[in-house]
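Let's turn to subunit A:
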Amino acid sequence: MDTMRKAFWLAKLELDVSKKHYLLLLLIAGIYTFFFYLTMPPYLEENIFLLDAFLIIYVGSLAFSIKPKNFQYQKLDDGLYASPYFAMLNQLPIKRNVLVASRFILPYLSIFIGITIVLVGTYIFSTDLREAIEPLPMIALIITWLCISFSIGGIFPASDPGDQIKRFTFFWSYMIIIVFFVGMYLIFQVWLDTGFFKWTIQMANDFTILSIIVSILIACLVTWYWFNHAKKQIQKNDYLQ
Partner candidate 1 sequence: MNLPIRLSKSSREPIYHQIENQIKALIASGQLATGDPLPSIRLLAKELEISSITIRRAYQNLEYSGFIQTSQGKGTFVAEVDPAMKTSMASQAVEDAISKAISIARQHECSDEDIVRMVKTLLQKEENQ
Partner candidate 2 sequence: MTFPLTIRNIEKSIDEFHLNIQDLTFEEGTISAIVGTNGAGKSTFFKMLMNLVKQDNGEIEVFGHSVRGEDDAWKQQIAYQAQTMIGCDAFTGEQLRNLMAEVYPSWDESLFRRFSEKLNIPLNKKVQKLSPGVKTKLNLALNFGKNTPILMLDEPTAAMDIPSRNYFIQFLLELMERGDRTVLIASHQADDIKKLADYLVFINKGSVTRLLEKDSLVSSYRLFWLKEEPQVSRIPGEIKRTYKKVILSNHPEATMAYLSKNGLVIVDEQVPELEDIIQEILMEGEMINV
């Protein structure tokens, strides 16, 4: 409990200097709501892949948009990419658990705000979506997407402690992203003949409780993995700057 109290204290300090970035977050959320509102009718009809892709990109940008430049992952020296703010905190007597936990709070908060706004907003404005899903399964759908977003977005706080970048590191990172999107396309569009988002609607409708449980379970496991990955990186990296 003390760990969480201290982690929240640190997150609060960070929030104080990144308030204006939350306006940006609201703006992006508004734009995406409008975009989903427009594309929802054709998507529900023809599984346009673009909406799925944009939803994932939106999740990624949520964790990013709220950070001032000095807090973002960047080149620190020849080999290391990390968050300068993290490098500073790492010099101080802050327990590693507290330090790492504090990095997750704000990105998860912004994901929570961003996903809730977009999904609730789209649900309110889009009659097609309202026809596709009842309010109760809709709650399960929101939880599912929060959990998916936490799992994907967790990579950002997890990479704050930094990585040793070698010649092909970025190349492989881009490859993984491309493979992810291709995989998503192959599984849902080709194999299941549906869309990722559409598939989650179906799950929320057919297995409301189960989809809640499974997605929370996955989010917890993945977050736990990211958390430990971050802790491991702290002990591994050389902070030369």
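In picking the candidates, the idea was that all candidates are chains of the complex that A comes from, given by their letters.
A few comments on the model shown:
The criterion applied here is as follows: a residue touches a chain if its C-beta (ideal position, glycine included) is under 8 Å from a C-beta of that chain, and two chains touch if they have at least 3 such contacts; residues count from 1.
Because the structure is predicted, anything quoted here is derived from the model rather than measured.
Interface remark: subunit A makes contact in this complex with candidate 2 (options 1 or 2, touch as defined above). Taken in their complex, subunit A has these residues touching candidate 2: 9-10, 13, 16-18, 68, 70-71, 76, 83-96, 235-241.
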